[in-house]
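Below: the structure, in structure tokens.
Excluded from the complex is one protein chain; the other protein chains are retained at their positions.
The first chain written gets the first letter, and so on, giving A and B; residue counts start at 1 in each chain.
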Amino acid sequence: MLLEAIDVSKTFRSRRSSAPVHAVQNATLQARPGEFVAIVGESGSGKSTLARLLLDLLDPTEGSIQLDGREVGSMDRTERRAYRRSVQAVLQDPAGSLNPRKRVVQAIGEVIRLHGMARGPAETRQRVTEVLELVGMEPAEAFMDRFPHELSGGQRQRVLIARAIALDPRIIVADEAVSALDASVKAGVLAVMADLKDRLGVGYVFITHDLPVVQKVADHVYVMRHGRILEHGPKDEIFADPSHPYTRELLAASPALP
Amino acid sequence: MTTTENPLAASTPLIELTGLNVVLPTGERSEVEAVKSVDLVVHDGERVGLVGESGSGKSVTGRSIAGLLPTSPRVRVSGSIRIRGQEMVGAPARAWDEVRRQTVGMIFQDPLTFLNPTMRVGRQVAESIPDRRLVRSGAGGDRTARDRAVFRFLRQAGLPDAEQVAASFPHELSGGMRQRVLIAIAIAKEPSLVLADEPTTALDATVQQHVLRTLDETVAELGTSLMLISHDLAVVAGMTDRVYVMYAGRIVEEGPTARVLTEPRHEYTQALLRSVRSLTDRDTDLYSIPLALRQRFAEEPTHVA
Partner (left out) sequence: MVPPPETGPTADAVTEAAGRPGLAGGTGAAGTTAPPDGAGAPPPVRPDAPAGAAGRRRPPGTERSPWRVFLRKPSTMVFLPLLGLFVLIAALGPLLVGDPSATGNAELLAPSAAHPLGTDHLGRDYLARVVNGGQISLLVGFTVAVLCMTIGLVVGGLAGYHGGWMDTLMVKLAEFFQVLPGIVLALVAAALLGANVFIIVAILSITMWPAVARIVRAEAMRISQLGYVESARAAGFRSARIIWSDVLPNALPPVLVATSMTVGRAILIESGLAYLGIGDPSHPSWGALLNSAQAYMRDGWWLAVAPGLCIFLVVLAVNMLGDALNDAYNPTVGRVK
């Protein structure tokens, strides 16, 4: 399977300001199952817009998003449904990515039922238990009936990952999925993600401004700035020999411990 | 940079917390002991870090020093907060106003919350310049002197286009510029202590670096004390001489920053550092502090290592 953004651009036109905003310009990107692709950039780089284009939450102004050569924009209902299943989203959670009025079991169970992954409440609950255990929330029974505000930040993030993997996706698009977390919790969530990659062959498009993390977990790196992809390549190449001055600046900017 | 020549200042710490406890309400009938018997000292001219994870009580400790805890009757503070020797626990609001006007200048994570969106930046800086400062400079309190001072503080806070920035509204500035405006507002008071709570957490890495350097230089230039509160050990590493590590409302370790970050004594600090390093070291496995360890740290009253 291959998820591609081909020469994709997104321009926002607001009514008030006359100048259109070119959030993403001619971006080309490839992601595969089992591969950890990172998109690195700072605020305003267009990386979140690119994530939403990949998730079919926004329509590209130009270019296309394709899955195995099939353009997402021209998919029929059945195909799009399959697309939504195989490409999942984990969005940043400063408490906003889970409906505050839904318990964990509802939040995960509803997508399972939507995609017909389980029949009846008992089977759904069984599947929810499985995925919670997969992301290390054990015993699952202790978490299932909690509301989001009864979970810590790291736990909420894991619920989001559990919900994504409940549909057996091939690729997860994660937008700043660990940025707001403390180091220890961040390490825990990243370990879960890496583990799922190894065990289930899940691929990631991991969008972040956190370069050290990318250095640790990514296979392939794209560097974005002002809506453009400046350079990309295997992680070791990018970090060993960044060709673009901005990448060097980014690398130098991350504070390090003595 | 440890103490000034003033012998009185040397003997009386600028800030001295002794056995500080803070209880905050979390719901209609529940509360949390956010800070538990914390002892903490900041001397004149010293740079002190306060690190911890979210929920460790570091921000609450910082806010107690500035008298900025929520004003609910259910907030209970006990122990002692001495500022230049004066006991502030139970002190009237007026005394705290005085502390914030003269002694402690604060910088927060989210400048937009603390800048008035309808007021030009210049005026907001001007308002924190004490009259005594202008009078002493021989210029009186007139407008041009005040303007000049505003520009000077903005430049000092790393904003070379001071005139233009002063005439702007907060939303017209970038995140990094707003954070510098907060620095300007804080130093305009000529405080004895600059208290910075996660000042760069919301900023991009490249901007964070510049803002930290600005803060570093400004504090050095003015000879003010600095208390830097952060979850980011690397940020504290480069900016402070001495550091306190907090966990679950308690201070678990204190010492020279370089020593604490290289040879941590307390088990929690060791675990925390291990997890931080595991995120960057290429050859170590990702390490998350195990739940069992956390529970033990939270339960046993620890001696400061």
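Throughout what follows, a residue touches a chain if its C-beta (ideal position, glycine included) is under 8 Å from a C-beta of that chain, and two chains touch if they have at least 3 such contacts.
A quick note: this is a predicted structure, and the numbers were derived from the prediction, not measured.
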Selected residue (touches chain absent from view) among A:P20, A:G73, A:G96 or A:G201: A:G96
Among B:P13, B:G122 or B:G158, residue touching the chain not depicted: B:G122
Chain not shown: contacting residue from B:T12, B:S54, B:T206 or B:T280: B:S54
For chain A, residues in touch with the removed chain: 52, 55-57, 80-81, 84-85, 88-89, 91-93, 95-101, 110-111, 114-115, 139, 141-147, 149-155, 160, 163, 167, 181-182, 184-185
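Keep in mind that, in the parts below, only the chains that are shown with their structure count from here on.
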Of chain A, residues touching chain B in the complex: 42-43, 153, 182-188, 190-191, 194, 209, 211-213, 215-216, 249-250, 253-258
Complex interface listing, chain B residues touching chain A: 53-54, 175, 204-209, 212, 231-235, 237-238, 258, 261-262, 271-273, 275-280, 282, 285-289
